[in-house]
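Here the complex is missing a single protein chain, while all its other protein chains stay put.
Chain IDs A and B follow the sequence of writing; residue 1 opens each chain.
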Amino acid sequence: MAHDASHADAADHGAEHAEEHHPQWSTYWKVALILSVITVVEVWIYYTPFRDSKLFVPALLTMSAAKFAIVVMFYMHLKYDHKLFRVLFTGPLLIAIGTLTGLMFLFGKFALHLGG
Amino acid sequence: MTTMAAPAPATLPTTGEYKTGIWSWLTTVDHKRIGILYLVTALFFFVWGGLEAAIIRAQLAGPNMGLVTAQQYNQLFTMHGTTMVFLVIMPLSSAFFNFLIPLQIGARDVAFPRLNAFSYWVFLAGGIVVTLPILFGMAPDGGWFGYAPLTTKAYSSGYNIDYWVLGLQILGVASLAAAFNFITTIINMRAPGMVLMRMPVFTWMSFVVQFLVILAFPVITAALVFLLFDRFFGTNFYTVAAGADPLLWQHLFWVFGHPEVYILILPAFGLVSEVLPTFSRKPLFGYPVIVYSGILIGALGFGVWAHHMFSVGMGPIADSVFSVTTMLIAIPTGVKILNWVSTMWGGQIRFTTSMMFAIALVAMFTVGGISGIMHSSAPADLQQTDSYFVVAHFHYVLVGGAVLGIMAGVYYYFPKLTGRMLDETLGKWHFWTFVIGTNLTFFPMHMSGLYGMPRRIYTYDAGQGWEMYNLLSSIGVIFQAIGMTIFFVNFIRSWKKGAIAGNNPWGAPTLEWAIPSPVPDYNFAHIPVVTSRYPLWDQKAGDLVKSEAETTTGGRLKTAAELGIPMPFPTILPLVAAVFMTAMLCGLLFIHAGNLPLALGIMITCGLGLAFTLIKWLTSPLE
Partner (left out) sequence: MATAAIAESHSHGEVSHHRTSTGLNHRKVAVWAFIGSECMLFVSLISTYLIYKGRSVVGPYPHENWTDPATGKVFKEILNIPVTSASTFVLLMSSLAMVLALAAVQNKDKPMPTGWWDRQLRSSKLWLWMTALLGTTFLGFQAYEFTSFVHEGLTIRTNLFGSSFFTLTGFHGAHVTVGVLWLLALLGIDYKRGLKPADALNVDIAALYWHFVDVVWIAIFTLIYLIK
């Protein structure tokens, strides 16, 4: 995880100019609209028969992952900011998701069927 | 590649305004002084934890001994483990993080000097909370791993475990605060030219360790919060009757616990990676490989935790996965051994005490590593788990690895710390008695373990083939104790009376050796420009540091003020904040005592005190 920070040195001089590429008001409103729409869809499908579908959980996970990513990229400016911040966040996030997944397997939350 | 040992000055360099009173230590924000505080505190706890081990070994020296009761024995082994892990090896590493990281990267201090002081005081407070109860026979007695449900109130109703839960929570705060600080320091405060791949290996390994801390400690924080809530507020996280899973604690603990193992060992790896090149007069063999394998160890370290739990019946798939990841992680570790051996190969080796400890680490860690690989195979582990074989394994890794590496570091850096050399003759005596003692203590444990002796038993019957091995182990402790006594005599004597060291007594290559010993409070009179991984071997001194004429006046070093360097103000606020925070958490103990109003009173008062201290801290200027 840590070694990626070495790229940071290369980008030293880019840091000051990053500010100029920041998104402006219109982007923030659009992002808020998208987030609201996704949230509405999430809650809406909760009340439809789709709730009993096999695809319900994957659909919800995808939608919340999308919201998560959008907030991080646009509101937390990770899309525009210094690479180092991306590394500082995604490295731990991946380890966290890996730990969560590992624990879910270990406690039998995902049925793992090998060879039927 | 030329070596340049600067001529030793006749007197120790002094700066004009260096205060030494007790108040100056309580209010210091100087990373070097905080490093010394960590060092001295950790050495004190080393004696404490060592005495606990000595009592354990005395009790086990022969069958059916009655030196301590079973209850006292539980407290002793719990406190020995907790002390050595959290109050000795981690803070000894912290001493080096504090002292060395800014010097090695060419900085004047850490990124957040006051937060750094806060870390130390919180560590000290947490150490006192876990350590003190043993004097009243109320020490934690659930093992250093504190397995719940055993540690829940249903099975451990005394105050013992409360101290452990609160103490570890407090110690976690100290480690986390320090880790954010060092991450920022290493990322942001490197001197010009000190790109990441020119950083000394100790700084690199420390960098990896800080990431392990910020990712592993939150997990045990959560596990401890559950236990704390269970014990104080009656929640059900570990209540099996309510449906709780007895493995939850084990999993969360080892998600933290395995990275913790690397938190303990990687700093020592870093230290020997500084010592071996200097005393072999050769650059480190395969520097990038050492760095990348360190990172790989750190990352893989989060995917192996369940190898501590093969015997709980996780099923063949989980057992296989964790066996494989554990075997994988042996590769980057083995690579490091190869690198160190190759560094010495063909070098002009000087057998200083520091070098001998470093070489001993390479040998003894290999022994511990090999028994570790034996555990990685789940079927073999089922035979070894909870036996003395495991005790032998992790003591080879932690004493043969971490402690020997730190000792190499202490002998190596003592001159930089104090301006004086540790005595080499006493050092050699220390080395031989301690290393012989360590092997005499821990090697026979492989045998007693294979003969079936379980861990954590307070006594045993004769006639099981364990007597001789146990006696040998206990005799080994005498040698270790002699060795450490010699060390302390050497340490205390040399601090005031040792030979004057000069800037670079070993002809070492890294930045910290370019500046005076002991280091002036501002570290570098001007920030050096680095063009090489081994600046003192590859660069001219004049490019790195200012000439003596520029940095001295009237036979002494110029002060920071004379050089125009702004220094952070000393402040008592970090200490006050640490005391309030600790007292606030300890207020919980009165809930256990059944006195809710008093508990709330203490917690609210101290909470407010903490808030006001933080506001004061926020609004007062740093320098």
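Here is the rule we go by: contacts are C-beta pairs under 8 Å (C-beta built on N, C-alpha and C of every residue); 3 or more make two chains touch, one makes a residue touch a chain.
Keep in mind the model is a prediction, meaning the values are calculated, not measured.
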Which displayed chains the hidden chain touches across the whole complex: A, B
Residue of B:59, B:131 or B:181 touching the missing chain in the full complex: B:181
Positions on chain B contacted by the hidden chain, ascending: 111-112, 114-115, 118, 173, 176-177, 179-181, 183-184, 187-192, 194, 214-219, 221-223, 225-226, 229, 233-237, 241-245, 248, 252, 255, 566, 577, 614, 617-623
Contacts of chain A with the absent chain, listed as residue ranges: 8-9, 11-13, 15-16, 19, 22, 24-25, 28-29, 31-32, 35-36, 39, 42-43, 46, 51, 56-57, 60-61, 63-64, 67-68, 71-72, 74-76, 82, 84-85, 88-89, 91-93, 95-97, 99-100, 103-104, 107, 109
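Basically, only the chains that are shown with their structure count from here on.
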Approximate Å spacing (C-alpha centroids) for the pair chain A, chain B: 35
Chain A to chain B touching residues, read off their complex: 1-3, 5-6, 8-9, 84, 91-92, 95-96, 98-99, 102-103, 105-107, 112, 114
Chain A partner contacts - residues on chain B that touch it in the complex: 187, 195-197, 207-208, 211, 214-215, 219, 245, 247, 251, 255, 291-292, 295, 298-299, 302-303, 306, 314, 317-318
